[in-house]
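Quick one: structure below, then a few questions.
Only one protein chain is missing; all other protein chains are in place.
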Amino acid sequence: ACGDDSGDTSTGSSGDSSSAGMVGVILPDTKSSQRWGTDDPKFLKQAFDAAGVQADIQNAQGDKTQFQTIADGMISQGVKVLMIVNLDSGTGKAVLDKAKNAGIATIDYDRLTLNGGADYYVSFDNVAVGKLQGEGLVQCLSDKGYDKPVVAELNGSPTDNNATLFKQGYDSVLQPKYDSGEFVKGPDQSVPDWDNAQGGTIFEQMLTQNQKIKGVLAANDGLGNAVISVLKKNKLNGQVPVTGQDATVQGLQNILAGDQCMTVYKAIKQEADAASELAIALAKGEKPTTATGTTKDPESGKDVPSVLLQPKSITASTVKDVIADGFVTKEQVCTAQFADACSKNGIS
Amino acid sequence: MSTTTTPAETGKPEVAKPTAASHLNAYWRRVRGGDIGSLPAILGLIVLCLIFGSARETFVSALNFANLFSQSAQVIFIAMGLVFVLLLGEIDLSAGFASGVCGAIMAILLADHGWPWWGAIPAAMLTGVVIGFMLGLLVAKLGIPSFVVTLAAFLGFQGVLLRLLGGGKNISINNSFVLKLANSNLSVTMSWIMVIVAVLGYAAVQFNQIRSRASRGLVTDPLGIVLMRIGGLAVLLVVATAVLTHERSINPAINSVRGVPIVAPIIAVFLIIWTFVLGRTRYGRHVYAVGGNSEAARRAGIPVDRIRISVFVIGSFMASIGGILIVSRANSVDPNTGGSNILLYSVGAAVIGGTSLFGGKGKVINAVIGGAVIAVIDNGMTLMGYAAGTKYIVTGLILLVAASVDALSRRRAASSGAR
Amino acid sequence: MSTTTTPAETGKPEVAKPTAASHLNAYWRRVRGGDIGSLPAILGLIVLCLIFGSARETFVSALNFANLFSQSAQVIFIAMGLVFVLLLGEIDLSAGFASGVCGAIMAILLADHGWPWWGAIPAAMLTGVVIGFMLGLLVAKLGIPSFVVTLAAFLGFQGVLLRLLGGGKNISINNSFVLKLANSNLSVTMSWIMVIVAVLGYAAVQFNQIRSRASRGLVTDPLGIVLMRIGGLAVLLVVATAVLTHERSINPAINSVRGVPIVAPIIAVFLIIWTFVLGRTRYGRHVYAVGGNSEAARRAGIPVDRIRISVFVIGSFMASIGGILIVSRANSVDPNTGGSNILLYSVGAAVIGGTSLFGGKGKVINAVIGGAVIAVIDNGMTLMGYAAGTKYIVTGLILLVAASVDALSRRRAASSGAR
Amino acid sequence: MAATPLLELRGVNKSFGPVQVLHDVGLDVYPGEVTALVGDNGAGKSTMVKCIAGIYTIDAGTVTYEGRKVAIHSPRDASALGIEVVYQDLALCDNLDIVQNMFLGREKMSGVVLDEPTMEQMAGDTLAGLSVRTVKSLRQLVASLSGGQRQTVAIAKAVLWNSKVVILDEPTAALGVAQTAQVLELVRRLADNGLGVVLISHNMNDVFAVSDRIAALYLGRMAAQVKATDVTHSQVVELITAGRSGNLGLPSESSNGNGYADITPSGDER
Partner (left out) sequence: MAATPLLELRGVNKSFGPVQVLHDVGLDVYPGEVTALVGDNGAGKSTMVKCIAGIYTIDAGTVTYEGRKVAIHSPRDASALGIEVVYQDLALCDNLDIVQNMFLGREKMSGVVLDEPTMEQMAGDTLAGLSVRTVKSLRQLVASLSGGQRQTVAIAKAVLWNSKVVILDEPTAALGVAQTAQVLELVRRLADNGLGVVLISHNMNDVFAVSDRIAALYLGRMAAQVKATDVTHSQVVELITAGRSGNLGLPSESSNGNGYADITPSGDER
């Protein structure tokens, strides 16, 4: 009954065949980014399968009650390593504490659980992601040569801590520009649940209210696409640069079409590989050697051994890097409609 | 239709031919007496427009007025379908995600399988019908409460949507026909032709009705009133169309944006069809009867189970159209399409418009008016540019204000004795 | 209480003293005749446990059993409160976020203002009461449909929560008393004392009832049956406690985890209190009456408005307790506390347990059993380790199966004529 | 009038869960005759009617209609056979108006559209024949009608159709003097037109005024079915209250005690 996707690795109880213990992975949701639903499970599963380690990869669907329930389940199944992407630090800490009490090794994946005391941390820097978005937008606007452009900000879910971190990042770039008068601060609203449809309505209203908007900082590709669909309706697409994040097929295509200015590519495979490497070592009872860096937990002040990866800014000319990385395939991106744009940007 | 009677030798309730004045008088009495229909909701709508209009000038611009149509479309369509479900005292929690699933099916057929729009759109609608049929079957034949069935479906469709989208991808569509549905406008000429057709059609229906009643010697509405009604509609449509055929492009140099948004006639067509079905056909009568007293309906030989199934079919079918439009509007579909507050807003739209959750009371126009109230609140609130928290709070308060206008006027009426 | 009658000279419905055998017989007839209470839901629960237990061994472990309590607590508490609201045919969509707001208030008072737990917890409960009072006032006095009022509140509280948390931050709590509520266990000794108190208390109530009825010459349940009931409860509690007082720590070397989770007696206490209130007090009787036929209740002189307000107060009060527990469990509060599917799950829990959405029918125990069904599905599903999409679909299907067991058994009963 | 009954019930049993309401009940309805069904409160008259109408399914027994054995599973089946019923619990849709209620389930159509003018006209004509004088408008919701007015609408609804059997469960209970007279006249007229009519009433005057046969139900058993001319007023009352009268009725009181004691109603006084 459970021969589905990632689920079939967790059949039977733990530890009956291989010497390595089982690894539990809890992903946060399927809404804030498509990576949690598609990419991470795929890459993680590949890595664990290759190492012959049993893994139970689950998604909390954005519900922190679920998140804890899943953790309870994994702990009672006797996982040896627990890897979590927390929904918020509080729940994250509750889960980590429970795991530690049960003698389970813990890894914070992508998001640091503040004061959580995880054994390891693997991540991209979310503030850095925001910074790249901000810088990308500045670049695109200056390419267009707009004078004192009005910039609208379409933030992620108000209830998502990561959205706050992204905003921190891009505001650190944009705020000085506003202050200097180089840019004009336009409307700035959050999109509940990262809901693209609501994002579309919100941007449509921003544009109605302030028709001089010349640049949009959209927090991810989905919201970017929602913005572009409104711009298209008003035939403004291409003239108003829009940012994004996640390097989704949709986002990359929008970039190739010239409707989106940039996206941020987080080499998810790298991140997943780094994390699974840690987990596999821990599951086999070895001490991992890859966590060379450290991250200071701002609340507890402790240094957490870390693997930190750098996000990349992607524009039309660098779309090929994402394809070369194997994150998306050429077939997915270069459909008939985008064939010309692909060849023009050196994707062969 | 409330008529007055005079003593007659036959003892049969006979009626005097009312004049326009007595008719207006009777209408006013009826309003005061509690038979107020969607008047309070319209009142609430006007109040809202005044509030937002005075707070933000842009609110009353032609561009914003045009925005309202595509912004409200999904909620209105789902709500129109829900009216049927609610009329039976049932609920469909899955309507939101059902619309997402149907939209996704259309998008996948268009984008991944290269279907033409005339294949993909009917396929999406068919999906809606099949979904509704399954839900209806479970409710009517197994007797599981619709809340539970559709809660299960709510979860299930969410999963189906995720799986259809391969775990969370967004799928873009670029079929120009589909994209036009929610994003383009009728040409100015077409806009005016539509107006003329609508007014003439309404007049024809009205006069036909008078003729047929008069030919039997039954009471008819006085000509003056009928002309006033037709005139009212004409004025409303002409003003709206005049506004909408004005240039409203943000960038008139590059392109021209004029004309009635295509969603407007689509909404109008469905409104007319379903109003006709509910008000003038046997099926509609039976829906009200089952909703009012299902035991009485059963005793009258009405196939209650079949009616019950059918409303779920209509509900999901309308949700599928809402899904098609939302996908068209967003140019893409994602795993949250039809999620979030769509469902609560849709049920809210129907209920604000005056549909009862207990069945037997409601009209399709309620969904449209209620949907308009919700869309206006949403539209106006985003113009205000509040922070997320404040926005939620103010939205809640405004919803409450709009609903109180409705409730208080009904209450006033009820205190006069009508219950 | 169904008794049999024999002809009597007085013409007064008199009754024969039933024996244990005739009583069992009558019970079986009643079950077959449709008066089945929560039996089907319990049946569904057992079916679920068998399914999950055979699919995953861990499901039947002591640790997992203990997990169920804290996992189901919030839904059960909100559902218990909703039973009162649903009994009146009303709905409270805001219960989820109300619980979030109350939890947040407690967390803020504890963390930011350094209040002690015995100040912060009552403050949170009081917030719940105030919220319920406002909702009830709007529904009862203004006559706005509860769906609309609580939809507005649903939005409003979401905003309040965001604002309380300063736009989206999380607040962690570290008050050890509050943290223990959802995360710790009674000591083994305390666990057993609780069991003894519960069984003795139940026995006392049962015998007292028999005594008082017998003293008036009214029919009483035969002693055998009463002893069987008490014995049944005792066995159930002893087995459960025996399991829970076993060491269930994954890593007993590091720490020992034994005893009944503290939430269990909290749930039990509220279950007993509300069951008593609904079944044995005047207030409870009036709640049923207003829910069954509010006009009849009004004519009987029951203060319908006050009852209506009170159920919202109880609903929000129980939500506040759910909120306290969820915050305790998560060690923190965030802007989505009480959001997501909490609300639908809670209403679902009440409805699955047999409470009618149309009012007049339902018991508090329904909420507990329904909440258990939902928690077991959730718990079992996470053990299965499905991918996100599949998980939603299977959850929906299992919910449907659990509900069908219920519906089909009721339907079978209904076909025998009871409606 | 005719020798073979139009509708014939034999050995009908009906239980609600543990409670058996009808015990081996039989009934004959002849065309052109009014059969009065009498019995005490709770005797099972309405239950019997609902069994015939297909609202309840019978547990055992046979229903013969025009000589054929029939199975009536729903009110649709009953009206397809030509059986119309006025129920004691009137079963009107409060959210519909008078005309809509009267034509419920059998709306007049012109094409796909409801033919409201025709229905309004027919409804007016029918009500006129029933002495309804205080109804303000045919478009009034039935929720706002008085008890008697509702009753009249229910009666009018049932007699609008070309049926072969009409069953009226206490049709005159809420009616005024004039209206009662009109309904009784109507009942007689229906029978004279060859229909089989079953009239349930607690009013012996009404029963004797119009009925040809009287069937008395006692505690769920058929005590007697006799010609109205063969019995006296007080004999019928005795049948109703005691189940027997002289050599008429149920064999003996003892039958009430054997095995049924736990399910048959209590109290046999008077």
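Every chain is named by a letter (A, B, C and D) in the order it is written, and numbering of its residues begins at 1.
Just so it is clear, a contact is a pair of C-beta atoms (placed from the backbone, for glycine too) under 8 Å apart; a residue touches a chain by one contact, two chains touch by 3 or more.
Nothing here was measured: the structure is a model prediction, and the numbers come from that model.
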Option touching the unshown chain, where D:99, D:175, D:195 or D:231 are the choices: D:175
Which residue of D:134, D:193 or D:232 touches the chain not shown here: D:134
Interface with the unshown chain - residue positions in chain D: 16, 19, 39-43, 46-47, 88-89, 131-136, 144-149, 151-152, 170, 173-180, 202-204, 219, 237, 240-241, 263, 265-270
Contact set of chain C toward the excluded chain (per top definition): 1-5, 10-15, 212-213, 215-216, 218, 280-282, 285-286, 288-289, 291-293, 295-303, 360-361, 418-419
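The working rule: only the chains that are shown with their structure count from here on.
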Geometric centre distance via CA averages, chain C-chain A, whole Å: 39
Separation of mean Cα positions, chain D and chain B [Å, integer]: 44
Multi-partner residues of chain C (each touching 2 or more other chains): 162, 167-168, 341, 387-392
Shared-contact residues (touching 2 or more other chains) in chain A: 5, 30, 37, 41, 158
